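All protein chains but one are shown at their positions in the complex.
By letter and in written order, the chains are A and B; residue numbering begins at 1 in each of them.
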Amino acid sequence: MNKCIERLYNGIIKENPTFVLILGMCPTLAVTTSLINGAGMGLTTTVVLTLSNTIIALLRKVIPDEVRMPAFIVIVASLVTMVQFMLQAYLPSLNDALGIYIPLIVVNCIILGRAESYASKNPVLPSLFDGIGMGLGFTIGLSFLGAFREILGAGSIAGFQIIPEDYCIRIFGLAPGAFFVLAALIAVQNKIRLSHGKKVKELPSCNGKCGECEQKCDNPTGKEGE
Amino acid sequence: MNKIIKNTILLFIITLVSGILLGAVYEITKEPRAKQEEIARTKAYKNVFSDADSFEDFEYDQSDMAACLKEGGYDEASALIESIVEAKSASGDSLGYIITVTDKKGYAGDITFTLGIKNDGTINGIAFLKLEETAGMGMKAKDDAFKDQFSDLSAVSYNTEPDAFDSNGIDAISGATITTKAVSNGVSAGVLCFKSITGGDMDE
Partner (left out) sequence: MKELLIIAIGSAFVNNVVLSQFLGLCPFLGVSKKTKTAGGMGAAVIFVITVASFITSIIHNYILVPTNMEYLDTIVFILVIAALVQLVEMILKKNSPSLYEALGVYLPLITTNCAVLGVALINVQNSYSIIESVINGFATAIGFTVAIVIMAGIREKIEYNDIPESLKGMPIVLIIAGLMSIAFFGFSGLL
């Protein structure tokens, strides 16, 4: 049981996908225009991630090593499509708000990354909790970003107006605002790290840690050492 | 070689099982999904025609309609008519038409809305089916302050020229002129469509 709690802690705080691993940037920036959208995207991803981790852990001894990537992709893509149907059937408003970013959960680095680096090597229960932990970590990151952008850009939080609209900074609701808010959040983190004598965070290596490309990322050209 | 065959078979089985499960979920959710769409549509109809009791599909010639819109300055890259339904009262009398319009020139993609016009040519109002504009800017088109400006305008005297929202007394959403133009052009297309199905002359 301890291991499960450790997994939750790991996902939410120690290896938080948004702030520590900097993974899954596309949805992080695209759908965080409001708190509700951010949280909705986070929870949808959590569901997919938990299910995919569980299924892949169950099948880890069945799936041959050579074809594991295609097998993972098939499993994840089916799960995402199923979740999409569920949303259309029971939560149409969320489905409309997230739009094309729901099918794009398939290529979210976090999901394939966890499948590859954790679920395919560990038993079912820890993998399940790993999925929940990582998912919640992602949800927290997205909600945080969404809340910030909603307050600054639209003067409201979860739809409630708290700042009169004339005093809002609209750009935070738009694309550039997404970049700025994330930049600010990471800069604050760096500041804290620096004051503890640690180094600033490096850029994510190309596609993060998406399975196979991991080694190639450090040196994409493959010849000249940069 | 044996290994390749074994891998292929395993991968095939995984894909097959996923596919079957996916098909099952598709079938299970088919009804609720259709229902949600239906609810959304009826709601959008009711929003623009609250006194109507039932809605009936209205048959029209699509190529004629496209030609008519083109004449008014709207080709298929700017605005198109998705569907037309006739709003009927409880006793089955025709009250007017609800035209579903898609304008292609929204800031963040297509904007689809329903437009209700009474038989005497009064615009009843608009309600959005698809609006994916920026929160706090183009999304304000959803607010009553903007939307209700179209209510009670007369379709007969409506200026249907592209981008002529000013002359119809529509105030633009501040910071979202593109959205404003898209919506008002969509309404213009709907009005043209209404004029074409009623033959230009109103009942009263």
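Everything below uses one rule, namely that a contact is a pair of C-beta atoms (placed from the backbone, for glycine too) under 8 Å apart; a residue touches a chain by one contact, two chains touch by 3 or more.
Every value quoted in this text rests on a predicted model; they were computed, and no experiment measured them.
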- Contacting the left-out chain in the complete assembly, out of A:C4, A:A30 or A:L43: A:A30
- Message: Just to verify: which one of A:I12, A:I55, A:V80 or A:A97 makes contact with the chain not shown?
- Response: A:V80
- Could you list which residues of subunit B touch the chain missing from the display? 18-19, 22, 26, 77, 105, 107-108, 110, 178
- Where the unshown chain meets subunit A, residue by residue: 22, 25-27, 29-30, 69-70, 73-74, 77-78, 80-81, 84-85, 100, 103-104, 106-109, 112, 171, 174-180, 182-184, 186-188, 190-191, 194, 200-208, 210-213, 216-217, 220-222, 226
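Here is the rule we go by: only the chains that are shown with their structure count from here on.
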- Query: Just curious, how far off is subunit B from subunit A if you go by their C-alpha centres, in Å?
  - Reply: 33
- Task: Could you pull out which subunit B residues touch subunit A in their complex?
- Result: 3, 6-7, 10-11, 14-15, 18-19, 21-22, 25-26, 29, 32-33, 36-37, 40, 130, 132, 134-137, 175
- Task: Note which residues of subunit A are touching subunit B in the complex, please.
- Result: 33-34, 59, 62-64, 66-67, 70-71, 74-75, 77-78, 81-82, 85-86, 88-90, 92, 96, 99, 150, 153-155, 165, 168, 170, 173-174
